[in-house]
Structures are given as C-alpha cells and as structure tokens.
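Here the complex is missing one protein chain, while the rest keep their positions.
Our next item is chain A:
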Amino acid sequence: MAPTPCELCKTTRALVVRPKNHQKLCKTCFINIFETEIHNTITANSLFFSGERVAIGASGGKDSTVLASVLKTLNKRYHYGLNLVLLSIDEGIKGYRDDSLETVKRNAVQYDMPLEIVGYDELYGWTMDQVVEQIGKKGNCTYCGVFRRQALDRGAARLGIKHVVTGHNADDIAETVMMNLLRGDLPRLARATSIVTASAASDIKRSKPLKYAYEKEIVYYALHKGLDYFTTECIYSPEAFRGSARTLIKNLEKVRPSAILDVVRSGEDMARLVPEEVSGVGKSGKDILVVEGEAEGAGGCGSANGRTSGGEMADMEKQLLENEKSQGNEMEITLKGQKHDRNCKNLNRMPRKLPKQQMGKCARCGYLSSQDICKACMLLEGLNKNRPKTQIQVSVERKTVIQR
C-alpha cells in the first residue's frame, strides 16, 4: 500500500487519523493542530490571564504529562505570561505512586517547572496503604477522592496559587456524562461538562484545557513527541461502573469515532436545560459552583478494567460509591448524610456563587467547608477511631515474629 500523504501539507506521510473527522495527518501537522486546538479552547474560554500562576495537577500519567507539555509550549508560543508549576499528590501507595512520582520529578526537569508534592501522610496522618490496611479495598477510592481534592487545594494554597488545571480529556467527560445519565443525576451531569469549576469550599479555581481532546490523540501526541509518562494502574482500583461506561464509550468510538465529542456536546446541551438552582451552573455554562469535595479530582486513580486515566478516576469512583451508598447500601453513614445535606442545599441555594461569608471553616482542621466539619475530617474520624486497635494488633504480631 502506497503511503498516504498528509491532508494538510500534502507532502509528508500521514501517521495519524483524527478520530473526530477522519483527517489524515503527518506528525508535524498533527502536533501543530493538536496544540492549536488546545490554544483555541484556552482563548475561547478565557481560561488564563497574563501573569497568572497556574498549578498543573500532575500524576505522571499521559493526560497530565501532555497537559504540562502543551501548556509549556503554548505559554511560550502565544506569550500567555503564565507561571506554571507542577503539583503532585502523594497518596502513599507503594509500587504505584512512588513510581509515578519519579516520572513527575523527571517531567519537572524536562519542562523546567518547579514541583510541589503534597502527601496524604503529612496532611492527614494516613497514607492510602494504611487506609486500605484498615478499611479494605472496597470503598477506599472514596477516601482517596475526598483527600485528593483537599490536597490539591492545600498544595495550591501553600504555593499561593489560585488556579489548578487538570488533564481531564474528552473521553473522561463523555464517560462522566454517560454515567450521570445512566444514574439519572442531572445536576452532576450539568456540572461535569463545565470547563471551569469554582468551588464553594475553596477560592481555588479548576479548569480542564484538554476537555475537547480525544484520549487517542493525547496518546498520539505523547508518542510522537516522545513524552515520558507513567502507565501502571493504581493497585487498589476496583472494577466498577466507570469501567462499564468506559468500555461503552470506547466501543462507540470504534463504530463512530465522533461519538465521544458528540456525547460531550450533548452533555453541554443537556446542562443548559438543567435549571440553575439545580445544577449551580450559570447559563454561560462556563463558570460553575461546586459543592465541597465534589469537583473532579486530579492525580491518579483507576479502574481495574484495564484503564486508569490521568486524574478523574478517583473523583468518579468516589461519586459512584457515594451514589451507590445513597441508594441504600449502608456502607458509609457519614457520606450518606452529607450527600443528603448537599442535595438539599443544591435545591435551596441561590444560583451562581455563594458569597464567601456563607462558607465556614471546618471546626477540626480549619479548612474552608460548607459544613461544620469537612468531609475529610469526617472520614478521618472514622479511620482514627479504629486506629489504636489496629496498631496494637500489628505491633503484637511483629513482636511475636521477632521473638520467634
């Protein structure tokens, strides 16, 4: 078969077929068009302002690595004037996060960006390994998701940064739309499609510059640019609903590649139909209020379905678990209660942003919270209650071994 020429430059051999329009492109033209489209997303949504300090939620996975690479390139090419920093969360998962953090450390050198690592250990006194040791593998993603959101905020706050970008891609958004559709969760469906989320729980804004980028193209970009990224799955990730949504989306893509962006657009259109007082989304569809702990997290987590994505997983698993719980599986009473509270609040709340005064501080940790005690502290309370017992057991066992 004769080589197919690039449809743009007409000279070089095409290497990539774009999923959204079947356009056949050579490496150079593909990289160029991929970057230009991200730039267009950024400018069309006015994501940044000149001089802004922006933290990139970096897990070492393909999405956040591509995001860092593209932002570095665009910042220079279009003179955004951004001050970019890598922000990583160390959940404390041996054999997973310690390895991926090595990738982030290399990225920091490659992209010449400062790197800040925030550990669950230092923030909460618990690593995820310890959490799993105590509560088991079932439901641990809930903890990880709640902890991660605060951790990213705290990391950003530590750096004096008010804007965190995450590597959520079009496939992730499409999955989230499908999941919320399948669960009948219209408010979340509306919020999930938004490119910018502001949170009631913090003054730190989140955005998703790769929202319209196909996962497939992200991988192509990483491959053709020879980017260094990490690809092992979280060892604790469960097989779950998201895995099914992911498979569904990937199967759809195979039959009809444009389906992914179509689902994203449909999600946006549906979001516009959700009343503001339900979704908390302004009609612009850009700026969104997110209730504490609800926005998408960053960092890595995954599903054992053979897939982990750069950051959205923990949050979705968390949402998933919360949702399952709220439907009657009484696994986590505190969360169930919070979910209920949150829904009431959503219905009564004024549209658009809550005034700052309405936000309280967590009575325990002082972190901004819409409730007396923040969600992380609620989870920690449960963990800490059982901790002494567990520790004694462990130490006894160890002693026994040593004595023998």
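Everything below uses one rule, namely that a contact is a pair of C-beta atoms (placed from the backbone, for glycine too) under 8 Å apart; a residue touches a chain by one contact, two chains touch by 3 or more; residues count from 1.
The rule is simple: contacts and distances are computed from a predicted model.
Visitor: Suppose you had to identify the omitted chain by its UniProt name; would it be "GATOR2 complex protein WDR24", "Ubiquitin-related modifier 1", "Translation machinery-associated protein 22" or "Histidine-containing phosphotransfer protein"?
Guide: Missing chain, per its UniProt entry: "Ubiquitin-related modifier 1".
Visitor: For the chain not shown, which residue from A:250, A:364 or A:387 touches it across the whole complex?
Guide: A:250
Visitor: Touching the absent chain in the whole complex: find that residue among A:103, A:140 or A:180.
Guide: Spelled out, the listed residue whose C-beta touches the missing chain is A:103.
Visitor: Using the touch definition up top, pick the residue from A:48, A:80, A:143 or A:220 that touches the left-out chain.
Guide: Only one listed residue reaches the unshown chain, and that is A:220.
Visitor: Please give every residue of chain A in contact with the chain that is not shown.
Guide: Contacting residues on chain A, toward the hidden partner: 1, 3-4, 13-17, 24, 27, 59-63, 100, 103, 215-216, 218-220, 223, 229-233, 246-247, 250-251, 253-254, 300, 302, 305-311, 313.
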